[in-house]
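This report concerns only the one structure given below.
Missing here is one protein chain; the remaining ones are kept as they sit in the complex.
And then subunit A:
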Amino acid sequence: MERVIVSMQDPDMGMKMRNQRLLITVIPHAMTGRDIVDWLIQKYTITEEEALHIGNFLVKYGYIYPLKEPRNLCLKQDETPYRFQTPYYWTSTRWPASELDYAIYLAKKNIRKQGELIEYEKECYNALHKRINHTWDFVVMQAREQLRASKQRRKADRIVLECQEQAYWLINRPPVRQIRLYRLVQSDRRATVVQSDVMLYMWCLPLKNKLCMFVWVCSFVKYCEQYQDHDPIMQGCLPSNPWITDDIMYWNMNSETVTMPTKLRVERWSFSFMELLNDPLGRKELLTYLEKEFSAENLCFWQACEEVRHGEASKIAAKVDEVYKQFLAPGASRWVNIDSKTMEKTLEGIKHPHRFVLDDAQMHIYFLMKKDSYPRYLKSELYKNLLAKAIVPQETKKSVFPFMRRQRHSSPSPALVTQTAEDNGKAKPSAAKANAGTASQI
């Protein structure tokens, strides 16, 4: 974008500049939105839509700022005036806008406006005062000095300076309040109230973005609410966090091959079908249920397709062949019910097997299971019994006497272990030693 801006400065081929008239002062180097779009179209031979899009980016990233409505950061293709931003205030990841600078800016504005700051600026000012209180003297001193320095310039230049700084801070500290998601998640009110809070916080976005943002935010909030009880950091994990107490019971209880799962785990299966399928125990339970319903071949087919997708490349052809024989061939032992169009397409593809040839069929079966078998499974006796029988682990009581607590030894870093192994040329024995070492501390 910087190159575009620099090429706009060319006195022969660049932008046509006009003068901005402000009662008595005349400030040069203003341009209209229409001029910008026309120049972009001409220089890069692009369509009007593209030129408008690029122009919008130039404004949103602060290379050009509007003169009439500074808060409305978009390019209008009419007579609205714009001006270039000085290179010092260009957006750059090397020089992010710092809190100290923002505090100085707000202090300057406070002085100029004799205390009449806008609402959100007042909030930011107070928040900054608390956060960087130790340098507040410096902020005040520097604000005063910077104002005195700018008073040395001509009036026109002073106006330009203020507009520049204001534009810079409108981009780097936009007046949108942070959506305090944590607060929304903590509240147990329903989504309707969340909607009103969210709409309040997004007033400055254009409508299309507002809707997308709103949909995304609501789904994210719902996700957070659902998973909040299952998050070991938010709710703590029972019986105890292995990283803290060196007690691996939590992992043992949640391992893949346990006989009785924990209640939280079983509950999570009801959140989405993917959760159920991703858990090996869940998959096993689903298989038992489907066998009763005589539709187990769906799940087996799905699993076989997964193996083709994620397995070794050399074995793909053989696996696809097997899948065909078992599930897709007419009269196969475990024939799956796929619609004719997908079946034709898959059979065509099997002639030249590759990793993703069974994707369509797998997707079809997945949605079939999701819409049909999954809800029935959740309502079934099998699931409900399991949920009732699932264990809720007890939190281990912390021992009263501190000297009774097990000493915590940090296990040797794997990096160190492998390095010494390379040095000595004894790879396996030392790895085994390390494993034995960690096991012995349990």
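Keep in mind that, in the parts below, contacts are C-beta pairs under 8 Å (C-beta built on N, C-alpha and C of every residue); 3 or more make two chains touch, one makes a residue touch a chain; residues count from 1.
Convention: contacts and distances are computed from a predicted model.
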{"item": "Protein name (UniProt record) of the chain left out of view, among \"Regulator of G protein signaling 9 binding protein\", \"AP-3 complex subunit delta-1\", \"Acyl carrier protein\" or \"Bacterial surface antigen (D15) domain-containing protein\"", "value": "\"Regulator of G protein signaling 9 binding protein\""}
{"item": "Sole residue of A:166, A:270 or A:295 that reaches the chain not shown, by the stated touch rule", "value": "A:166"}
{"item": "Which residue of A:22, A:211 or A:248 touches the chain not shown here", "value": "A:22"}
{"item": "Touch with the omitted chain, as defined above, among A:125, A:227 or A:335", "value": "A:125"}
{"item": "Residue touching the undisplayed chain, where the options are A:60, A:144 or A:309", "value": "A:144"}
{"item": "Footprint left on subunit A by the chain that the document does not show", "value": "5-6, 9-11, 14-15, 17, 20, 22-24, 27-30, 67-68, 70, 83-89, 94-95, 98, 100-101, 107, 110-115, 125-126, 129, 133-138, 140-164, 166"}
